[in-house]
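Following: one structure in structure tokens, then a few remarks.
Yeah, one chain of the complex is gone here, protein chain that is, but the others are all in their spots.
Take a look at chain A:
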Amino acid sequence: MHTVWVRLNAVVFFSLSVLLTLALLASFTSHPSILGDNGNPSSPLSPSIKTLKLNSLRSLRPHGSVDRALFSLDISADFNPAFHWNVKQLFVFICAEFSTPSNPLNQVVLWDKIIEAKDVDKVIDEKNSIIKYSLISQGTDLRGVEVELKMYWDTMPITSTMSMGVGDVVGKFTLPNDYVSKAEKGKVDDKVKRRKRKD
């Protein structure tokens, strides 16, 4: 403590130790036993997911040796309950899960979004939103497959360990037994409309 530099060193590094302690205490407070678990013990601080379902299928086509499906989703979820003072951001993603003869469980991420703590609007409300990443299988085995849509979120804290939650709302649908391309589907829709007009 006999020179300016020794004192500056002591002050700065002592204060950093104090900041570390504050951060550790903050991470303890985000434990579900303190903040509550919103009545869902398996995924603490879970957001409320209202809608997660298929809106319309755009296409199901073979691309070389793999099948590729493109469709739009209706998504509605409120992520406000998942935030507390030790959360920096959430990485929200929608995963399609299905089984094929070669793989009992396939998981494909179709859509994602980062919700930051500073964002004013932490509500996702999207109607007829086309998926960001198309549903691609490892083989030509997507026809007639039953797909389950699940919403996951990675909680990225300021200090603590990362955790992942999964919503209990599951969107289920079955892909058609034949390949569908956008143009053909349009024709089908037109035929249906014509029939309706005639009626």
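One rule holds for everything that comes next: a contact is a pair of C-beta atoms (placed from the backbone, for glycine too) under 8 Å apart; a residue touches a chain by one contact, two chains touch by 3 or more; residues count from 1.
The definition used in the following text is that contacts and distances are computed from a predicted model.
K.L.:
According to its UniProt record, what is the protein name of the omitted chain, chosen from "Mini-chromosome maintenance complex-binding protein", "Vacuolar protein sorting-associated protein 26", "Anaphase-promoting complex subunit 2" or "Signal peptidase complex subunit 1"?
P.N.:
For the chain not displayed, UniProt's protein name is "Signal peptidase complex subunit 1".
K.L.:
Consider the whole complex, including the chain that is not shown, and state which of A:Thr29, A:Ser56, A:Asn103 or A:Asn177 touches that chain.
P.N.:
Spelled out, the listed residue whose C-beta touches the missing chain is A:Thr29.
K.L.:
Where the complex has a chain not shown, which of A:Val12, A:Leu105, A:Val120 or A:Met162 is the residue touching it?
P.N.:
Of the candidates A:Val12, A:Leu105, A:Val120 or A:Met162, A:Val12 is in touch with the missing chain.
K.L.:
Using the touch definition from the top, which of A:Ser46, A:Asn86 or A:Asn106 touches the missing chain?
P.N.:
If we include the chain that is not displayed, A:Asn86 is the one touching it.
K.L.:
Which residue numbers on chain A touch the omitted chain?
P.N.:
Touching the missing chain: residues 1-2, 4, 7-8, 10-12, 14-15, 18-19, 21-23, 25-26, 29, 84-86, 158.
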